[in-house]
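Down below is the structure, laid out as structure tokens.
A single protein chain has been removed from this complex, and every other one stays in its place.
By letter and in written order, the chains are A and B; residue numbering begins at 1 in each of them.
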Amino acid sequence: MDWGSIFIDGILATIGPVTAAYAISAIGLNLQFGYAGLLNFGHVAFMLVGAYGMAITVDLGGPLWLGIIVGILTAAVLGFLLGLPTLRLRADYLAITTIAAAEAIRLVVRSSWAQPLTNGVFGIQGFADSFFDLNPFPPAELYGIGSLVVTGRKLWVMIVGWTIAVLMTLLIRRLINSPWGRVLKAIREDEDATTSLGKNVFSYKLQALMIGGAIGGIAGMLLAIEQQNVTPDAYLPQVTFILYVIVILGGAGTILGPIVGAVVFQFLFFTVDALMVNTQANIDWVGDLLTPAAAGQVKLVLVGVGMMVLMVFRPQGILGSREEALIDER
Amino acid sequence: MSRRARFAWFWLAAITIVVLSPVASIAAGESIGGKLIQTVGTEKTPVESATVIILQDGIEIGTGQSDAEGAWEIPVPAAGVYDAQLDTSTLPDGVGLTDPEKEVLTDINVREGQAKKVIFPLGVGSVSSVSTYDRVGALFVSGLKLGAIIALCAVGLSLVYGVTGLVNFAHAEMVTLGAVTAYFFHASAVGPQWPLLIASVPAVLVGAGFGWAQEEGLWRPLRARSVGLVAMMVVSIGLSFAVRHLILIFFGGEPRAYPDFAGQPPIEIFGISVVPKNLVTIGVALVVLAGVGLFLQRSRAGTAMRAVSDDADLAESSGIDVNRIILITWMLSGGLAALGGIFFGLNEAVQWDMGFRLLLLIFAAVVLGGLGTAYGAMVGGFVVGIAVEMSTLFMPNELKTAVGLVVLIVILLVRPQGLFGTKERIG
Partner (left out) sequence: MSDNHPMFGVAPEPGVHKPDPVLVANDLQRSFGGLRAVDVRHLEIQRHTVTSLIGPNGAGKTTLFNLLTGFDTPDFGEWHLNGGALVGIAAFQVARRGMVRTFQLTRSLARLTVMDNMLVAAKDNKGEGLWGAITGGWHATEELNEVRANELLKRFGLDHMADEFAGGLSGGQRKLLEMARALMMNPEVVMLDEPMAGVNPALTQSLLTHITGLRDGGKTVIFVEHDMDVVQEISDWVVVMAEGRVIAEGRPEEIAKNQTVIDAYLGEHHGEAAS
């Protein structure tokens, strides 16, 4: 078992563009769930919609910067459409609607009916050339220290990705520390009391949903750009689930929680996976019990169990404080 | 953790391991499959949601639908010689066989353990002309069947919500577990290989047991710790995720069919061709649902359940043992879900995420009927099932599930408390 290379790969995964994208998406979800208390269980739909908005725009001949704007707007509009019927109702209804919507949208995008626009199950490729044209690093060259190396291409995406993550964090910090953020916190505390103080609770919740959704769209676009590819099967419900683990692990309702959560989660996730793959290949009785495919699923089972344990025993995550934890005492 | 809770956890683990692990050692069975691709010049388009029927000596062995990539695969019970028929009425407009003789592929020789591939050559076709009455009739029966399945699954979810306030996202896995457990007792090489009817019994019991274990081992201890409903909902999602992927590990990713009732010739009722197992599904479901209704109205436990659903505190002060009622509700929910899962497996195939795929429609049914009302879930289930199936009259087949979402959104806009819910302040 090559611990060294497992560790190196773990670090690379943790600082890589995918983690940055997850961190950004988690920032959006954190605004919705951590700060506004909205049960958006379909966050992956915002990522999908943002990514496809961008890819389709470019596919139809538009420039990438326009595609990015379209992607952000599409994600925000999705937030509006989902929020409008559900935000005046109890939290469970938003949960149900978002879970249903995310899968339904994915299936529609995947269908051959939508093929003319979305290319169905095959997805759209090659829309991010203008992004990589801006890369100041020669794409094939290697950068790094020792065995911790990345290509110039990947480095560029990492830098852009983490910069966006930092910018989004700063944006959220600005919003949360403002009177707007205070109203949001009040809403999370007690909607009726906040209403009695003259605040339009519905409007605030809708804003949080839309902004969080737009940020999710940005994350989706980053992922799509990194792979120069959007396919519907990259936006499965398990992505939303992982995002929740990230948000709660880092500390729901904290500024740095999403980034911390993303980094810690990715490291654990990747390491467990590498361990399982290795033991499955090298240790006989494990190899008899589990196929390689099954071994790859173990990490997901652990994520589910981990989420349950987290919610029960440490709902405030790494950075959260117990008093502000999301458990509502009866 | 209390003794009872530990006891429950032990049983949960034991059941999972005993039931699921031997399934892993089943070799993949024989199957016939292929890819439906329409070729026009150099353009190749996959054909989705077309139906292929496998026959042996004129008897229908199994059916399957092509997915978004045009791929289809139908398990067959053993090695042998089969025929494959493409149901041209399920081809989209403009797609047809380039060689009409190839509608039925005969003498397909399947060896042991082989996944045989066959090809239906497709090109431009004429608009299909099936009589509207036949189509409407067949779709209506389909809708009733799907509705029956959804109703069975939805009632439990609504009941649990009624007595505890929890939307249990792991409900989907109770459905899948029922189907998988029945598969083990019925078709697994290391299982007793009972007929499906018999195998259903332990499956339903396991379902009820899973419900029991959840309540004893998870939800009741959490309630005792004053964990809020939001946190519990997230926990239920975690549970759903973990169990779903556990099932994936032990059952595998491939869909598998129940051998029993696989080869059923259709019969004619009022001029509509129906496969008998669909009628059985509808019939049994109606009987079971009626039984549930009677239980809720007449029995002491059922009445208590309704009382707790209306006002738990009041029920408690009237001397009802609320925790016991909640436990009974969970068991009933699990048992019904398992039964729904078996029928769902009979209708399509047993697959690791079958419950989750049905969840969207279950939610639509529950919200349509009114979260918390059992009768609402029943009616909602049938309405959603019929709506989804009949929507294919004017919508592409593959967008069926989206119809469920549309129903959901429309209800929330127009009448959020559902058909039978009370208009309390649900906001």
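What we mean here is this: a residue touches a chain if its C-beta (ideal position, glycine included) is under 8 Å from a C-beta of that chain, and two chains touch if they have at least 3 such contacts.
It should be emphasised that the depicted structure is a prediction, and the values quoted were computed from it without experimental measurement.
Interchain touches from the omitted chain, evaluated on the whole complex, reach A. Checked against the hidden chain, the listed residues A:Ser5, A:Ser147, A:Thr163 or A:Asn200 yield one contact partner: A:Asn200. Although one chain is not displayed, subunit A still touches it through residues 171, 174-175, 178-183, 185-186, 189-190, 192-201, 207, 211, 323-324.
In the analysis below, only the chains that are shown with their structure count from here on.
Here the spacing of subunit A and subunit B, counted between their Cα centres, is 30 Å.
Listed in rising order, the residues of subunit A touching subunit B in the complex are 37, 39, 41, 84-86, 88-93, 95-97, 99-101, 103-104, 107-108, 110-113, 115, 120-121, 237-238, 241, 244, 248, 289-290, 293-294, 297-298, 300-308, 311-312, 315, 326-330.
Residues 24, 45-48, 68-69, 167, 169, 222, 225-231, 233-235, 237-246, 248-250, 252-253, 356, 359-360, 363-364, 367, 371, 396, 398-399, 401-402, 404-405, 408-409, 412-413, 416, 426-427 of subunit B are the ones touching subunit A in the complex.
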